[in-house]
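So the structure is just underneath, and the comments pick up after that.
Here the complex is missing one protein chain, while the rest keep their positions.
Order of writing sets the labels: A and B. Residues in every chain begin at 1.
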Amino acid sequence: MNIDDKNYAHTLLPRTADEFKKMLKAVAGNTMDVNISDIMVSGHRCVFVASEGMISTQALSDLVFRPLMEFDMGRTASAEEIYTFLTRQSLMTIDRQELTTFGEVFMRLFSGFAIIFIDGLNKAISLGIQGYDKRSIENPSSDTNIMGGQDGFIEALRTNVSLVRRRIKSPLLKFELMQVGKVTKTDIAISYISDKVDKKVVDEIKKRLMDIELDTVFSSGYLKPFLEDKHKSIFSSISTTDRPDSMCIKLNEGKVGILIDGTPFATILPSEFIEEFRTVDDYSTRSFYTVYIRWIKYLSFLLAVALPGLYVSIASFHPGMLSHRLLLNLVASQESTPYSLTTEAVIITIMYEIMREAGIRLPKAVGGAVSIVGALIIGDAAVTSSLISAPLLIIIGLTATASFVIPGLNQQTSVLRLVYIAAGGLFGLYGISILTIIIIANTCVLTSMTVPYTAPLSPLTTNRLTNILGRPSFLNLQKTKRRVEDLNGVKK
Amino acid sequence: MKKISIICAIIILVSITLTGCSGRKPDNVGIVHAIGIDKADDGFELSLQVFRVSSAGSQTPIDSSKTNVEIISAKGKTIANAVELCENQLGKEMFFGHNQLLVINKKVDDIYSCLNYFINNDDAYIGMIVAASEKSSKDIISADISSGTVAAETMKKIFDISKKDGYSIDSRFFKVVSDYIDTDGTMVLPLIEKRSQAIADKSKESGEPAQDSLEIKKAILVNNSKFSKVLDIDEVFGINYFLGDIEDADMTVKTSYGTESVTLKSIKEKAEVSEKDDGVKIEKNITVGITLEKEESKEHRDEIKQEVEKKVTEYINKAVEKTLKQDLSDVLEITTLIRQRDYNLYKKLTADREEFLKKVSVSAKVNAVY
Partner (left out) sequence: MKISSWQLLILLFLSRIFITITYFTLEDVSPSVMMSTTAFSVAADMILVIPAIILYKKYPNENVIRSAFEISKSFGIVLFVLYFIFAIFMIFRTVRFFLYFFENAFLNLLPTLVVGAMLIAAAAYVGHLGIEAAARSSSIVFVAFLLLIIAVIATTAEDFDLNNYYTEPVGTNDILNGVVHGISRSSEMVVLVLLLPYLKNGIGKSVYGFLILKLLFVEMIALLCILFLGGYMAAVPFPFFTVCGFAKAPFVERLDAAFLVVWTLMGVIKLSLYTISLRPSAVLLKPLNNNAVTNLVPFVLGGVPALYFAYKEQMIIPLLDNEITACAVLLLGSLVPLAVLILRRLKHEKN
């Protein structure tokens, strides 16, 4: 039988061990991480295949070889008997599967399964004895909370699944496994609670994922463009989280979560704009405080996006709007600076972005040096040398701090900030208003699986307005079932 | 398509940035705080108090102990012409959005044309104070009042306090223009004077400049866009009491037990308009509130009340006499009152405004309450 790297996925397994080994090597080549061993079990030849570093040697010894040796107590057995022992009579591992094609064999092999091929049968068995090294569960890195859980997702899919399952013990929570990426065959798990989700949404998501023709999928960013609806927007109607508790809250609302092997971030859809301002801490604090903090977040978002642009536009084009003293101080500070406010704002924003990106990328050992350099260069030297004015530095500092309040919208705030500065600096408040209406209109059209991104504000869903103002009370939560498709404005 | 969009976006962005539209700097604009208009041979002399920072270094850009203004002056046929010449002098465009004060010399012939420039200028702040000056307006706005970041801030505060105490009329720009239009050309403006007080020993020895102060104790009538009679302080009080604009005025009354000091506040006014033989009779019931300065004065409440009522009535009568009878100026808002009560009567009477004002009789009944 001819096998090559184009047809291996559907090529059936041969009957003989030699043929099996030959065909295996024809596809995998001499790759050093595939270990192929011949073993005799009860006088019958078997081929044992595993990927180096992916299986647990302890589990291999305890769960595979010892039972096999015990089976092999000086008697001969047929291939069928050995197969029956491996699949039905022993308790080697819970995750056992019959494999009939080389595609399945390689899939399992490189997922950390051990493969046993029995000479005389055209099928193999995979045994789940994964033991590859994985990171231990740590605090979530991007979405930190004070009173919520302190465990976050890691790169291993199955661990992430267990983190979610531990929190939702309902049998209605389902995980459907599929692979995306022609080369990487990345495992992804589509999770949902079956009595809360709209089945059509799940089917649509599965269809879109199956239509992906990419070779590689390493993170949620690879999947997002395929899951989003056609309308292009600066915002994304798909959110990500590295918190299991946050994901569980959203699953309970009828949303669908996608866990991707190799990335600690889960993808949730459909998502609304207001989701970015919601955290697990909202449900851990008193409602008055939640309301207070929520509005601080809204203000932070507006400051992060629009404050520099507004400042530049008002100071340059509409100085009458500023209070008298403020205007005089501003004029005084601008006397000695060489550039216009717009240019200064652009310079300092770009400098900040450089510092921020450097802070993310550089090794921790030199992190402190960046802070010192940043503070010295931007903070002190630039103002003292009259390169930029002090009020603008305060504005940008405030803006930068405000942008950290909503990490989920960091991409949007960074870009919009610059765009607003350009619009405000070139066209004043008129430019800002034109830009604002374009952004609002563009965002208002965005939907995800029929749920509008701007819900529940537009279309107005009055019984969900508490989501915007703060959070619904727990008494209210226990009375009403909240489902995400209630937000699509269709009266039921 | 995407490639074309990105290329177009880059071209547009680069083109826009190269046009220099982003070159506006706040310090390219001359921020005007106070304006003085004097009469010149062939038009107006315009003086502007413009912000100029006296910097102590980049860390403290404004030093409040120094003068942070400069006075720019130019003569032009019209206000617009004079403004242009000032801009040429300073090399900046003038910005009137934070202007606090507009002072017009009483020798200026056509007041409305001075105001008209600012009505048509959308930047101009319509809440600025309009005042008149006995002598040079340029002198007034050049007054060396060193407290506050700029002198005009202090000048505005002086006006605000004076108005609150009843020494000055509400002469904010929009009110003044509104009154002018409603009454066919009359208004009343506070009259401002500058006093230079030498700090006796010090100024002689050290050569320090004299400290200036501004005083508002009179007002001046404007009739048909020209300055007319000057009102003394009693008449100004009379107008304020009649219109119910007293917020916190002090009054000293003489009683049989001595001199008492009280604080008065307008509470309400109610007018009755009736047609008489060939004119109109207006009776206004004015209620003022009295607050006693001293506890002991409570024993003489009745007497104080009577004195207050008598004095306020006196003020009002003086105001009526000077403004209505002598000058035929409707600063007491008689016509707007009649217009509000009976439009047909208003239409009939104001066909000949002067005749009407001659025949109108105004009386006030003052009731003081504690």
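As a convention for this text, a residue touches a chain if its C-beta (ideal position, glycine included) is under 8 Å from a C-beta of that chain, and two chains touch if they have at least 3 such contacts.
Just so we're clear, the structure is a prediction, and the values are computed from it rather than from any experiment.
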(request) Using the definition of touch stated at the top, determine which of A:26, A:387 or A:457 touches the missing chain. (result) A:457
(message) Which candidate, B:88, B:178, B:326 or B:363, sits in contact with the chain we can't see?
(response) B:178
(request) Return the single residue from A:112, A:320 or A:391 that touches the missing chain. (result) A:320
(request) For the chain that's not shown, point to the residue among A:101, A:219 or A:442 touching it. (result) A:442
(request) Identify the residues of chain A touching the omitted chain, counting contacts across the whole complex. (result) 314, 317-318, 320-324, 427-434, 436-438, 440-442, 444-445, 452, 454, 457-460, 489
(message) Even though one chain is hidden, which residues of chain B still touch it in the full complex?
(response) 21, 97-98, 119, 122, 125-127, 174-175, 177-182, 333, 336-337, 339-340, 343-344, 346
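Everything that follows uses one rule, which is that only the chains that are shown with their structure count from here on.
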(request) Could you put a whole-Å number on the gap between the CA centroids of chain A and chain B? (result) 65
(request) Name, in rising order, each residue of chain A that touches chain B in their complex. (result) 315-317, 319-320, 324-325, 327-336, 340-343, 383-384, 386, 390, 422, 425-427
(request) Could you pull out which chain B residues touch chain A in their complex? (result) 13, 16-17, 21-27, 29, 31, 51, 53, 55, 58-59, 61-62, 68, 95, 97-98, 123, 125, 149-150, 153
